[in-house]
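Note that one protein chain is taken out, while the other chains of the complex remain in position.
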Amino acid sequence: MTPAERAKQPPAKVPRDGPDLTGPELHEKLEATWENPPGFIGWLSSVDHKDIGRRYIVTALVFLALAGALAIAMRLQLSKPDNDLIGAARYNEIFTMHGTTMMFLFAVPVMQGMQVYLTPLMLGTRNTAFPRLNAFSYWMYLAGGALLWVAFVLNIGPDMGWFAYPPLSGPQYGVGKRVDMWAQMITFTEVAALAAAVSLVATILKQKAPGMGLARMPIFVWATLVTSLMVIFSMPSVALASGMLLSDRLVGTQFYNPVERGDALLWQHLFWFFGHPEVYIIFLPATGFVSEIVATFSRRTIVGYPIVVMSLVATGILAFGLWVHHMFATGLPRIGYSFYTAASMSVSIPTGLQIFCWIATLWEGRPRLQVPLLYVIGFIFTFVIGGLTGVMIAAVPLDLQLHDTYFIVAHFHYVLIGGAVFPLLGAITYWYPKATGRLMSDRLGKISFWMIFLGFQLAFFPMHIAGINGMPRRVYTYPAGMGLELPNLLSTIGSLVVAVAVLLFVINLVVSLRSGRKAEPNPWDAASLEWATSCAPPKYNFPHLPIVDSRTPLWDAGEKLPVVHGLRVEDREVLLTTVMSAKPDLREPSAEPSPWPFIAALATSAMFISSIFSPWAVVFGTVPVAVALTAWFWPKSPKPEREPVIS
Amino acid sequence: MSSRFRSSALALALVAALCGCDREERQTRGKPLGETVPASASPDTVFPGTGKLPPLDPRAAAYEGNAAAISEGQRLYNWMNCSGCHFHGGGGMGVALMDGKWRYGGRIDQIAASIVEGRPNGMPAWRGKLTEQQVWQLAAYVRTLSGQVRKDAVSARADELSNTPPQTQTKREPLSPSDSDQQ
Partner (left out) sequence: MRRGGAILPFFVTGCSGVQTMMGGEGAEGANFIQLFTVFMIVCTVMYLIVAIALIAAVWRRRNAALTLDNRRHHESSNAVRPALIGWTALIAVGLIGLTIASFFTDRSNAANGSNPQLSLTVTANQWWWDVEYSSPDASKTVRTANEIHLPVGIPVEIKLKSNDVIHSFWIPNLAGKQDLIPGRETDAQLLPRKTGLYRGQCAEFCGVQHAQMALDITVESKADFQRWYAAQLQPAPPPANPLQRAGYNYFTTRECGSCHNISGTPATGQVAPDLTHFASRRSIAAGALPMNTGNLYGWVADPQSQKPGNRMPTVGLKADDLHALVAYLETLK
């Protein structure tokens, strides 16, 4: 047939979901279209956001456990003065690995994992944008984490602190390949984070359910959007800094060599330009969790939705203007410091407004004190202490005493554990029934919460005192007679309590998979779209994509949620909507499962790892990467049947 | 997943091959403590008949290609003012250390012997002025100046004026006796 004749043919009948194709018949067709290919290759090829999100979360929790074990080792060494449980060199490796793992391999990936899992469900779509990029990001993350930990186990792990200041990390004083292992791990995790962030931004802007304009998105989705944009703007800075460090160490460039007109402080600026937004990248998704949990468990919408959203955006923007507060002791001009003091103080205003909105929501609503809400309450009590010590160290005269002491260690654990881990544990408990179809044990959940909350206070509050009594950071031991024995002993006991609590939480996670109470689709009676589908959502998320007309669709929609009809069921297809008011715009094919992201990640890993040893690897290593990317992007042949663009 | 274990075992083997654990070994005391560099390290490079160089001193293995030893050696090179005569390998009043020409032998134990015993025409004897461990560290560093050591144990530069191309790019000079050179 000529193309002209073919054009005159009536359109072929493409099966689409609709009133005539629904129920179990629809489920069968959609399931066939959206499932993974069988076997191990199928498992490797998955581009399903739920698989990727789950992998991210499980891997991140493994790293949490590993880094937590290192923390216990440190605490045992510091439990008494002049202890010789762990020697100096090994201790330095341990604290470096603890910090690096927690910051790069746990905190950001677990938040991104939760975001990747939840965002398409909350938006009412079938998958993220760029599914294969998403898959690639997970494999890169896994490779980076494996690189770091294999290096540690083989005694070539980094030992210069998680922020690796040159010249200590430079070619002269950073002996061997330890620093390079660390710096290259940064490259891996930064590529992974960027890839996931790009995918999330595109999903949020273009794949929202019809009617879900920006002003109707769940707050967690707003937090994801702001965080992902922050990742995109900040990660390149640390990638550049670590690339320059690798270059100094491998080929003798002079970026950080003060004698040849480089500057040791250049590293600090570049690193902290990333490092400060990094902590908000960890914190803002946690505030998203809190908003969702508070709304659900108060049985009302968040009070002041626009305030919360604007606070998220303001925090995200302001976070980029604070980084010099990590450098107050370096002798830069004082007038410059005043700017950063002012900015650091003012970043607490948006967070203070969010706290108001959460407490107002609890006040106006009818709170049900279940485990996720307990974690939120624990979060407020704990995070606010950390935030207030943060206000203290924003002042230069105070920071010059408190910087690089255990006071700072206490501060950042209060904001990171209180501000990110507590909401995370609450969020895991909250969304566990959605992901697995079963509820976590309530009793064990309450016991874990109280143990971790009280154990945390016991472990970290005395560190404020230790810092004030003169204990600097990153010391493998301390002398007796300085008033440090009691705070350190209490911290050690507290850390053991926290360890047991985390273990109980993990046991709860694992055991509830088999024996937890079966969950109905909306066990908490929540309002957002992810609760509209079955617990353990099907591969295709929703049988019909929902339409929304309020911020709390499940609460306002009445008997049944209105849905979209007309999407293909035998090919992967998602609906694109406009950015601002989410009017239906286009139908877009969604990527099929493919092993090429995994293979591309392998090729990239080979290139990165071998470039630790030779600069030629960057040249030769691009060949397999190019091959993998070419295969990945090889265009599909056009489909045999034609149909009108608009139907 | 068994395939996961397989792939991780493969990865482990790869990294183990690359890591070179002896590169990263850090000894604080140096073993064993001895008084002098071995007398068996003959400075001769030419032997009558079919004679060969005596076997390498077993202590050499702990220093040759060890990143920590090379780094300490670099530090001692500056501290003991070796650069005062040898510059940063190019030589001045002292012989060049970057070329492959060794009048008294370019093996690590021969270099250590030269440092300890001193040599005619101005090389002072460091016996008793530096510990044996320090001498071996210096010898390990000097070996890298002519590119004799695998590049992953060497640092590209020190935090000082750039006098030479990066050490990770140094070409390996073939060792040869320099008896014919006038000095």
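The letters A and B name the chains in turn, as written, and every chain counts its residues from 1.
Basically, contacts are C-beta pairs under 8 Å (C-beta built on N, C-alpha and C of every residue); 3 or more make two chains touch, one makes a residue touch a chain.
This one's a predicted model, so the numbers in the text were calculated from it and none came from an experiment.
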item: Selected from A:I232, A:A360, A:A557 or A:A617 as touching the chain missing from the view; value: A:A360
item: Of A:M160, A:A183, A:L246 or A:I452, the one touching the omitted chain in the full complex; value: A:M160
item: Option from A:N36, A:N155, A:T477 or A:S581 whose C-beta touches the chain left out; value: A:T477
item: Where the unshown chain meets chain A, residue by residue; value: 87-89, 92, 159-161, 165, 167-168, 172-173, 258-259, 263-265, 298-301, 303-304, 307, 329-331, 334, 338, 341-342, 345-346, 348-349, 352-353, 355-356, 359-360, 362-367, 369, 377, 380-381, 384-385, 388-389, 391-392, 395-405, 457, 461-462, 465, 468-470, 472-479, 482-483, 486-487, 525, 550-552, 555
item: Residues in chain B touching the chain absent from view; value: 26, 28-30, 33-35, 75, 79-80, 128-131, 133-134, 159
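Methods note: only the chains that are shown with their structure count from here on.
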item: Of all residues in chain B, those that touch chain A in their complex; value: 1, 3, 8, 11-12, 15-16, 18-19, 21, 23-24, 26, 67-68, 71, 74, 151-153, 155-162, 165-169
item: Residues on chain A engaged by chain B in the complex (per definition of touch); value: 40, 89, 146-147, 150-151, 154-156, 167, 170-178, 248-252, 254, 257-260, 609, 613-614
